[in-house]
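A single protein chain has been omitted from the complex, and every remaining protein chain is retained in its original position.
This part shows chain A:
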Amino acid sequence: MSALRDIVSQGAQMSLVLGLAPLLTGFVRKVKARLLRRRGPPLLQPYRDLIRLMRKDVVLADNASWLFRVIPYLMFAGTWVAASLVPTFGNGLLFSWTADLIAIIALLGSARFFQALAGMDVGTAFGGIGSSREVMIASLAEPAMLITVFSVAMIAGSTQLAYVAEFMGSDAVGLRVSLGMAFVALTIVALAENARIPVDNPATHLELTMVHEAMVLEYSGRHLALVDLSSQLKLLLYVSLIACVFLPWGTATADASVAKLVSGALLYFGKLTVLGFLLAVFETSIAKMRVFRIPEFLGAALMLALLATLLRFVSGSL
């Protein structure tokens, strides 16, 4: 009976993240538009876009290889598996012990690895520029993320997200300087990894600024839909990750009652709304950076994360 329950709640979590991801993107876009005094597209526009793309034929470049056609599925699978390992409304889900935070980063790394390959497959200059910049950003963002995870894991004594979330929700945490630094570092990494302003602007097609868009320029139809869905899932993943590590209140435990689960889900919606709103405010109040300013921005994250880890070594309580 409990096995069935576990499967149901894990399935619910997976379909929830999949279903919510476009909504979060739509919400951020809407808030950004309102802040700029535009009306903006409707909240459900990302769903419509996905459905429209799904219905269209794929126009494939002549010399695209089989890898180009497989990559959208690989990216989607990698991102979805990673997203299903992050606790959302409930904690201690069935598959939570399958992989820890380091593995989640590596899964996202696999998705990015293939995405960068896709950019180079057709053999155009745009794809190359996107892939080349993407790996430059990733080569700074990924270590920053890993070291942030080190600092959080050393505080919580575990790299297992379920236990980290449980620990962060308990009274044992208190206010710590190192956690604050880790939070800032994680936020910077999340902005970079999700191709948000100030690192990248997915809304433009201007060759000087774009990274993510340049890589997926040759995709169309269902392939593009999957790529878009993967990046929406990734945004949701990062927002849920920040929510689950730094705002762990209200997450239901594994054996909680249905009422608890529902309240956990409601609180999770609340957290997504708040964080999505903050993201939109941040993005409208800052300008896109030049490509070669990005290393400084991400270097700050790297330093903060390293400082947080060292602080943890020097003092057990900070």
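Convention: a residue touches a chain if its C-beta (ideal position, glycine included) is under 8 Å from a C-beta of that chain, and two chains touch if they have at least 3 such contacts; residues count from 1.
Just so it is clear, contacts and distances are computed from a predicted model.
Trainee: So one subunit is absent here. Using its UniProt record, which name fits best from "Cytochrome c oxidase subunit 1", "Hydrogenase 4 subunit B", "TldD/PmbA family protein" or "Acyl-CoA dehydrogenase"?
Mentor: "Hydrogenase 4 subunit B"
Trainee: Could you tell which one of A:L23, A:L93, A:A116 or A:I197 touches the chain left off the display?
Mentor: A:A116
Trainee: Using the touch definition up top, pick the residue from A:A99, A:A195, A:A256 or A:L279 that touches the left-out chain.
Mentor: For the chain that is not drawn, the touching residue is A:A99.
Trainee: Against the chain that's been left off, what residues of chain A make contact? List them.
Mentor: Residues in contact with the chain left out: 54-67, 73-74, 76-78, 80-81, 84, 95, 97-100, 102-103, 106-107, 109-110, 112-113, 116-117, 119-129, 131-133, 135-136, 138-143, 146-147, 150, 153-154, 157-160, 163, 205, 207, 217-218, 221-222, 225-226, 291-292, 295, 302, 306, 309-310, 312-314.
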